[in-house]
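Quick one: this structure, given as structure tokens, is what I'll be asking you about.
Every protein chain except one is present and positioned as in the full complex.
Entry: chain A
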Amino acid sequence: MAYPGRSGPRPAPPPSAPQECAIKAASPPKGAPAGAVTDVAVELRGITKRFPGVVANHDIDITVRRGTVHALVGENGAGKSTLMKILYGMQRPDEGTIAIDGETVELHSPADAISRGVGMVHQHFMLADNFTVLENVVLGAEKLHGIAGRARARIKEISDAYGLGVRPDVLVEDLGVADRQRVEILKVLYRGARTLILDEPTAVLVPQEVDALFDNLRELKSEGLTVLFISHKLGEVLSVADDITVIRRGTTVASVVPSETNPRQLAELMVGSELPSPETRESTVTDTDLLVVDALRLTATDVDGVERAVLDDIDFAIRKGEVLGIAGVEGNGQAELVEAIMGMRDPDAGTITLDGADISHAPTRKRREDGIGYIPEDRHRHGLLLEAPLWENRILGHVTEEPNSRAGLLNPAAARRDTERIVAEYDVRTPGIEVTAASLSGGNQQKLIVGREMSHHPKLLIAAHPTRGVDVGAQAQIWDQIRAARRDGLAVLLISADLDELIGLSDTLRVMYRGRLVADADPATITPEELGSAMTGAASGHLEGPADDGTGAATGTGAGAATGTGAATGAATGAGTEAGTATGGEGR
């Protein structure tokens, strides 16, 4: 491979030989962050970013060595993307400093970041379909190498140097996803970037494409470029990264090197160890079915105009005093299930029975009046009126019920009084009930929602990701409230991406995959890793044979996450069930 000199505003760093073997071999232990300044490509210190009502990032410290692939891992909503937007100049931090190549910088816009050699490849590509690759690459960077011959030569040069295989004159609309991604990478390199940020680059790729991408990344690295790689797929991260920084709830909780960690440890760091351990508790489950869902089917038309089943043959029952947890990779039908039970989507077949009454096609308001409480997945879109004061938010969803109204007329005085009560009882930290919901932090917004829903003594509580984006204190509180209500005979449908939460709270677990409930598990015996395998469909296949040890099974989870999209539903169903039952013997 030829190594053409890169023409950048700054001299290219000398290629450092040891990096070549850094993938497999143990990296030198990190400890002195401000050690050799020239070795550090990017340094973030004490970054804090507040959004209306949420602290997206606080006290972030990251040191990225030059010529490495540095992975940033964390759960959805942990604050990874916000952090990268800060580094790319799309957001400005409220506190903290960014240093690029040892120099403290203020980034006001992506253009600033690019001029400092930081480029970003977004999760959603930003390409004009009806333009050629060449045109897309030069768009907005016409001054660098013109728009014709010189630009084409430069593109070829970069493409060859890093083995990207980009053809300059093809229309982007004729390219596949992986090719488009390479065009995006090339676009960034063309602009002289020496540090690349890749936001969840593997989310859209099939496994072979992931391997090809990783080869590209290693190529970039060997050329002395630095890659910041955002992901929550642990298997991938361990295979490609030199350093890993774990982000949880908006802050950096650990920096590790792949050789000294394992997926299990990473997973624990990601979700946090203060989560409840799955211990046997006193069961409050009764014999009375409260919610019965029978052969529920829901179809939706996707973007290609093809009608497909998003929920297929869903059967389950929740008894009074029972928490039924639904595990699953997001987008496998959980949101649709919730919306069908809430009446926001009309099922095509099947029945939903609440406390003996058929509510399959009842309007949402009737269902709420009949005693369904709802903690929505996206509280900003479905749970709150952000620009309305707290007391109006207390009315939302229960406008027909006491104390909010009587005989069609609102009772603002009573609603205000009751909001004061909720604020006090549920520890909603706010200066008053007249402030808008938007000015509260995520945790306090969630406490308000929980308080509101619990105040109407629901028979059934639908809790979708009830503690997502919520600080630790609020999280424990919300769990306690759900447990307390469960003792009083509340039935809970719990949907969560946080496996420890699912295991810790649920009495029964079901796994959802591609719109079907494919497995069930006993929360008393299953581990997050085992549950994770069942969630990805394909990975559960690995669990069929005897697993050699805990680490092996867990690595399977990570790999499965990458391949899960390609797996057939049928195979997953069988394997998933087995995974659920095989767990007991394997956890040790």
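We take it that a contact is a pair of C-beta atoms (placed from the backbone, for glycine too) under 8 Å apart; a residue touches a chain by one contact, two chains touch by 3 or more; residues count from 1.
Throughout what follows, contacts and distances are computed from a predicted model.
One subunit of the complex is not drawn; among "Biotin-dependent carboxyltransferase family protein", "Autoinducer 2 import system permease protein LsrD", "ABC-type transporter, integral membrane subunit" or "RNA polymerase sigma-70 factor, ECF subfamily protein", its UniProt record names it "ABC-type transporter, integral membrane subunit". Residue A:Leu386 is the one among A:Leu171, A:Leu386 or A:Ala524 that touches the chain not shown.
Checked against the full complex, the candidates A:Arg92, A:Lys156, A:Arg365 or A:Arg417 give a single residue touching the omitted chain, namely A:Arg365. Touching the missing chain, out of A:Thr261, A:Gln481, A:Ser506 or A:Ser533, is residue A:Thr261. Looking at A:Ala111, A:Val177 or A:Val435, the residue that reaches the missing chain in the full complex is A:Val435.
Residues of chain A in contact with the chain left out of this view: 29, 50, 52-53, 55, 58-59, 248-249, 251, 253-257, 260-261, 265, 269, 272-274, 342-344, 363-368, 374, 376, 381-388, 392, 395-400, 405, 408-410, 412, 429-436, 438-441, 471-473.
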